[in-house]
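If you scroll down you'll find the structure; I have some questions about it.
In this view, the complex is presented without one of its protein chains, the others remaining in place.
Per-chain numbering from 1; labels A, B and C assigned in written order.
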Amino acid sequence: MSKLIYLDNAATTQVYPEVLQEMLPYFSEVYSNPSAIYSFASESKKAVDKARTSVAELINAKTDEIYFTGGGSESDNWALKATADAYASKGKHIITSTIEHHAILHTCAYLEKKGFEITYVNVDENGKVKLDELEAAIRPDTILISIMTANNEIGTIQPVREIGRIAHEHGVLFHTDAVQAFGHIPIDVDEMNIDMLSASGHKINGPKGIGVMYIRKGVKILSFIHGGAQERKRRAGTLNVPGIVGIGKAAEIAKNTMAERSAKEISLRDHLIDRILTEIPYVRLNGDRHDRLPNNVNVCFRYIEGESMLILLDQAGVCASSGSACTSGSLDPSHVLLAIGLPHEIAHGSLRLTLSEKNTVEEIDFVVDELKKIIERLRSMSPLYEDFVKKQNK
Amino acid sequence: MSKLIYLDNAATTQVYPEVLQEMLPYFSEVYSNPSAIYSFASESKKAVDKARTSVAELINAKTDEIYFTGGGSESDNWALKATADAYASKGKHIITSTIEHHAILHTCAYLEKKGFEITYVNVDENGKVKLDELEAAIRPDTILISIMTANNEIGTIQPVREIGRIAHEHGVLFHTDAVQAFGHIPIDVDEMNIDMLSASGHKINGPKGIGVMYIRKGVKILSFIHGGAQERKRRAGTLNVPGIVGIGKAAEIAKNTMAERSAKEISLRDHLIDRILTEIPYVRLNGDRHDRLPNNVNVCFRYIEGESMLILLDQAGVCASSGSACTSGSLDPSHVLLAIGLPHEIAHGSLRLTLSEKNTVEEIDFVVDELKKIIERLRSMSPLYEDFVKKQNK
Amino acid sequence: MYSEKVMDHFNNPRNVGEIENPSGVGTVGNAKCGDIMRMYLDIDDNGIIQDVKFKTFGCGAAVATSSMATELVKGKTVQQALEVTNKAVMEALDGLPPVKVHCSLLAEEAIHAALWDYAEKNHITIEGLEKPVNDISEKEEGEEEEY
Partner (left out) sequence: MYSEKVMDHFNNPRNVGEIENPSGVGTVGNAKCGDIMRMYLDIDDNGIIQDVKFKTFGCGAAVATSSMATELVKGKTVQQALEVTNKAVMEALDGLPPVKVHCSLLAEEAIHAALWDYAEKNHITIEGLEKPVNDISEKEEGEEEEY
């Protein structure tokens, strides 16, 4: 097999050719600034309106509750910082979880320096936020609860509806980082009591550098990026028309294909999980077995380290990740794996395989076969495995 | 003439076909996240590195002083807010000018609410910042001077080198919003004593939704968008590879063609200015006659209002603007025109024509001929013109 | 952005011009906001508006609302003209963008100003007609908060 087997769809996805097709005219032909007054501008404005509708429909929002941003990280920063700004007079306490993406956690760290107090609610061994702890953490000065819809590393889907209910029962705003969930599992901002939601184009076969922020009507947060009057004066900057068209088309496709696509992904995912768990010893599955993103597999192989595994997989033509792709510069093992209770040593042996509906059973089987060889090889040179075997043989 | 005559290049530009060509592979083929470890990622990483070099070369910066953002507005927000954050212990005073883009001015207004003090230095009747006023405004607690390289409405080029010298003589950081100047006129961050600089892809025939922030080594500002470790931990978010490749290619082309291109634009510009000033009565040119962006024409026609002019020009197939495209939602006349001393009444009659080297003399002549008819027509129904004529005839 | 009706009245404004020795003339708006309307009325002895002309400095909506307003009052009695509201003008134009609603107020006000001038010249009182404010912007609410 010399073809690339791409199993890193949680990091980023291929832009669907039909999405690119839809974007193309807006680069060199209909390149107008949609804010302008002439009729050439109304063509791009129409395209933006259409995209906004597609995005809104995917999460059951109103069109004018959708704002386009430069990506998921910007949306997360906006939600947290602007809520902190707008509601500081009500209180300076924010609740989040220990397994959020760094776009949330590092923003929280920033807010802590600015005098806000953050409570990081723990998760159970499957990565689910502890609802009793969450509810107990709410104080009179709590202004925001921010809990991700689904985790980017271990794929666990949070009980978002319950969290939203708890938030609203206590009169607290609820933001959810849905970057991994948007377009992958059903989201209904009304049913789930979501006040703000972050999403990103490149996680749903749309373009990079375009994100979405949903803000429920009535939520009083202002701008994060100040300047021109775009996006109903809430997000300055010339509209990225091709990017917007791209995320709109991707959202439309995601909505139309969700049922079939996730069924296919789930069957591939479960096949992959089953083979790994039965054919490779000393392995554990991370994340919830059932409330899990359709395309996420995350396992820890004991006695070996992730990067070595990734290099050998790469040599076999397989793209995978170990911990969040965003933090590959860091030496620390994933904060998510530590949060679900894994010791460092085991966390270092994590492997994330995130598939797409375009993967095949043959590819999955090939990956498992390669993995078995790789893991055997790395264990044979591991001093930890040596110690383990010696202990066994005693 | 049924072809569109696009004279709004200060609002946004066409993506050059060769720029789009360069971007194309990074959507659906080399779609990898450059932060990943596998070899598929190194292809997109290489493309990003190359683009970073092209951008750096255009302003004589070092490659690792270039950071990619989501646009010019984000860069402006980053520069101001992060400087405010990082240097607040040194002081809380910032100097800017009255004619900055709203991405600067509205960010300053935000900082004022956060306890910073902003001095808005005035400009002369041609839109040049008053250097003596600027220097006099510097205080011991001044942490930043932010003055744009060239104005987006009236095209005036500021004495950036002098401003940088003054800033550095007083130990103050200097940021310049070069969104309109980048790729259009020569910029050398070293010679000009620039510490931070904002630029945007879509103003130089690159894509929308991608911007640049130059930060001189040693400037201690941190992130504006917190999260993953991208961009040497200073700007979180999955890299917008196609956008980065696009702005890189556009910067490369801009560098190679600048001399020839601006010579052509200047000759078209001056032809347009000359014809308007000699053939249409009661008109004034806004902005400096000589220190002016090669592609900018901005005039005020007395007794008529801009929007009516734009609609009639649109009907003749001409795309133009009146005041900044970003603020077309507002009813106030341009703050820039007021800042150079124009009364409201005259400011309302402003017309901005910003051309590209692809325009022709024939197009320019057509526009002037149309303009003459349009202005005569609008004046014939203007009560202000009626009053003026009656006063003349007395 | 504009309806077809608005564009029609902008492109082919009805009743542009002046009336020499008009029965009444009124100018409202101010150059600061960028809209000035002047309305001329020729009213016969029976109080019927025989002719009406306007001149407008302003945006597309300002021109179109003035034009439509002249059409709505032409041939009407003074009393009927008084009842031409900004809403009526807007409806006749198939609506206006929200930021342009003030133009229709200006048109209503221009009629009132011209009628007021007519009343003053003839030393009569028109029931229901209040002294118009010349600068309509003073009547408007503050602009939406800038985020």
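Please note the rule applied: contacts are C-beta pairs under 8 Å (C-beta built on N, C-alpha and C of every residue); 3 or more make two chains touch, one makes a residue touch a chain.
Not measured: the values here are computed from a predicted model.
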Q) Looking at A:A259, A:L277 or A:M381, which makes contact with the chain not pictured? A) A:M381
Q. Which residue among B:L222, B:A259, B:L277 or B:V361 touches the omitted chain?
A. B:L222
**Q.** Per the touch definition above, residue among A:E191, A:E307 or A:D369 touching the missing chain
**A.** A:E307
(Q) Even though one chain is hidden, which residues of chain A still touch it in the full complex? (A) 106, 303-308, 311, 315, 329-331, 333, 343-345, 348, 380-386
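Just so we're on the same page, only the chains that are shown with their structure count from here on.
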Q: Among all other chains, pick the one whose mean CA position is farthest from the mean CA position of chain C.
A: A
Q. Roughly how many whole angstrom separate the Cα centroids of chain A and chain B?
A. 34
Q. From the C-alpha centre of chain A to that of chain C, how far is it in Å?
A. 56
**Q.** Rounded Å distance, chain B centre to chain C centre (Cα mean)
**A.** 39
Q: Give me the residues of chain B that touch two or more other chains.
A: 106, 307, 311, 329-330
Q) Among the residues of chain C, which are close enough to touch at least two other chains? A) 146
